[in-house]
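All protein chains but one are shown in place.
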Amino acid sequence: MAVLAHSAGESGRARRPNIARERSPFVVALHDAGITALIAFGVLLPLIGFQTVQNINEVLVLRTRWPLLFSLVAIIGASRFVYAVSVAPWLARRAARPVAAAPPGWRSLVGRWFVPFAIGFVIAYPAIVLFSAGFRGALKWVDNFGIQILIYVMLGWGLNIVVGLAGLLDLGYVAFYAVGAYSYALLATHFGFAFWILLPLAGILASFWGILLGFPVLRLRGDYLAIVTLAFGEIIRIVLVNWVSLTNGYAGIGGIPRPSFFGIPFTADDNGFAAVFGLQFSPIYRTIFLYYVILALALLTCFVTVRLRRLPVGRAWEALREDEIACRSLGINTTNTKLTAFAMGAMFAGFAGSFFAARQGFISPESFTFLESATILSIVVLGGMGSQIGVAIAAVVMIGGTEIMRQLDFLKDIFGSTFDPTQYRMLLFGFAMVAIMIWRPRGLVATRSPSVFLTERKTIAADLVKEGHG
Amino acid sequence: MDYFVQQLINGITLGSIYGLIAIGYTMVFGIVGMVNFAHGDVFMVSAFVALIAFLILTTWLGVTSVALSLFLMLVAAMLFTSLINWVIERVAYRPLRGSFRLAPLISAIGMSIFLSNFVQVSQGPLNKSVPPLVQREFVLFNRNNYPVTLSYKQLIIWGITAVLLLAFWYLVARTRLGRAQRACEQDKKMAALVGIDVDRTIAITFVIAAALAAVAGTMYVMYYGVVSFSDGFVPGVKAFTAAVLGGIGSLPGAVVGGLLIGLIETLWSAYFSIDYKDVAAFSILAITLIFLPQGLFGRPDVEKV
Partner (left out) sequence: MAEAIDTLLRVEHLTMRFGGLVAVDDLSFEVRQGHIAALIGPNGAGKTTVFNCITGFYKPSEGRLGLRHGKPAVWDALDALTDSGARRRIHPNGTLFLLERMPDYLVARQARVARTFQNIRLFPGMTVLENLLVAQHNRLMFASGYTLLGVLGFPSYTRAERSAIDKARDWLNRIGLLARADDPAGDLPYGAQRRLEIARAMCTDPVLLCLDEPAAGLNPHESAELNELLLAIRDEFAISVLLIEHDMTVVMEISDHVVVLDYGVKIADGAPDAVRNDDKVIAAYLGIAGEDVQSVEAEVGL
């Protein structure tokens, strides 16, 4: 089959020069660009060409945006032209060139030093930011970038167990994140338990829900499993919205107690963290503390996952992804194996959820929509299923990228004060998901590293690794 | 009883809309084996196209004939939505055909996020409401001061749905194109070997799916008179539920499933709780998939050892 696809690609590539002989490449490119522009015009005409706005009488009227429409069409046509003239021949030449022999030494060198360097960097990150941005500026960098990204790294790693290792497609992962967050919020506000007691409890509750929801679902395969998990995720969210007496509905739960520094609260008074340690009060201390808490949780997730991969349960997960029927013929109870994957993934989501509630101090169902599940899943797939490093990089790119969109206020100077860059955040996010999939359908790190070896650890090529059918 | 009949009428109307969207899911799943996550958003886009066409017709061109403007709305929505879905298939799905199974799904999710945000950015986040196009209704019977009514717009929806379903059924069951589609469903490589243009067949499937979603979108605007950028996801999931309930891959199944979901949702809201109406739909989805994965009209899937 691979051979067939390959030869099809060859012939497709071979056809192009024939056409080129008849007409000059320039004319061909112009022709392509014209057609592309025409299609773009058709696609953009209704929604860009016209805008529906309410007038003073609150009646919907139309406005036209011809300049915008035509400039977009022109941009698209021009880019197609540039692509056809310069990028496509370059790609064809690159594809025609034989693949370079073994990668140069720097690659393995980067591979070896990347992980220690990355861990060192994230540990030193708050200090680096404090020095470079000062106390006031650092808050944003530690909170919006550091903590926010680390939450998604942790969620990505948690979901990676389910999707990447066990090959079970879960589109409702955010449900367990919500269970963790609401467990912490409700138990902390009603009973006043401390963060460190509730953190494991939230994890246990979430994994309990994982098993509960997993049990009926796990005999399903393929996309059906994905859809049912999505349905369960939505059901949990709708219940959170509508069970007002418990969850306060859309209004959410506020005043959630913040974690303290092992008993010392981060307050401005005399018993507060700053006073005890003889420092000037600043909200940054709590943020930095939270940063290290989520860093520790994320590293714990990673450590446990790496450990599990080398244990029989982890190997059974991967075997399940490779061939479920073969697993059963070897005496592996596939239901239990899937459930442990589900429960394990849910537990880490529960941890992350309770941390999220403690960090925000306020939660509402809005934070647990399908979009969150989709974001986490896309981080896992974009990173490369099963790869810890790939998932971490994908989280940094996707979450960091969308956070940067919030910071681009200078664009207002260019496009005028009505321009709001944050509006385009999710637009670009969706676009990036499509683009990265087309660029690397198997994610950033697609190869698999074996869990055990006899003489030498060899990386396994991506096309051999199965993706699971559950 | 009267109340029940009224709910029945409303439910069938809603179900017709779901059924039309569900066909798109079923056809695309049948032929490329992927859940086209963006299909609900394609439906939403078509509703916006219909809305804009309506505004052009009524406020600019001053068309007063309801039948004419409805017809032109339908044509415009079907035309532009088909083009948009054709481009989506070409750009976001075709390059991923035959690769990693999750890649098209993620791409579709990305496309869904892109489409809804594109509409939000280009048309604004507010609900868009238009004056009702068709207002007349007739009273079927009136007892105990509870009139059971059937509106013209409901009748129009029933009629258009029925006619278009017949047309598309003919297309799929009786024409060369339909045979090519079924052949691609069974075995793409073999279909290509006997001379079927697989890429073209798949592209046409996406176009048909979009055209039917556009019919649903136009009906939606006409029926409710309001649409917003976020209206794609939930109807999309419900239509998918309908497709699954009917048996994915089966055209009549999608329609019956759509009607059932519409009825269940309406009756659930009427008799139990409107807040939890989506829970009803999602629960049915889960229960169907768990206990009747082949749906009402689908073929059972025997595990091959």
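All chains are identified by letter, namely A and B, in their written order; residue positions are counted from 1 within each chain.
Everything that follows uses one rule, which is that a residue touches a chain if its C-beta (ideal position, glycine included) is under 8 Å from a C-beta of that chain, and two chains touch if they have at least 3 such contacts.
Note that the coordinates shown come from a computational prediction; the quantities given were computed from them, not determined experimentally.
Undergrad: Tell me which of A:23, A:112 or A:307 is the one touching the absent chain.
TA: Only one listed residue reaches the unshown chain, and that is A:307.
Undergrad: Of the residues A:61, A:87 or A:330, which one touches the chain left out of the display?
TA: Per the contact definition at the top, the residue touching the missing chain is A:330.
Undergrad: Please give every residue of chain A in contact with the chain that is not shown.
TA: The list for chain A reads 304, 307-308, 311-313, 315-316, 318-319, 321-323, 325-334, 340, 448, 450-458, 460-461, 464-466.
In the analysis below, only the chains that are shown with their structure count from here on.
Undergrad: With touch defined as at the start, can you tell me which chain A residues reach chain B in the complex?
TA: 1, 4-5, 39, 42-43, 45-48, 50-54, 60-62, 163, 169, 216-217, 219-220, 223-224, 226-228, 230-232, 234-235, 238-239, 241-242, 325, 370-371, 374, 377-378, 381-382, 385, 423-424, 426-427, 429-434, 437-438, 441-442, 467, 469
Undergrad: Please output the residues of chain B touching chain A within their complex, sorted ascending.
TA: Residues in contact with chain A: 29, 34-35, 45, 48-49, 51-53, 55-56, 59-60, 76, 80, 83-84, 87, 91-92, 95-96, 98-107, 109-115, 117-124, 126, 128-130, 189, 233, 237, 240-241, 244, 275-276, 278-279, 282-283, 285-286, 289-290, 293, 303, 305.
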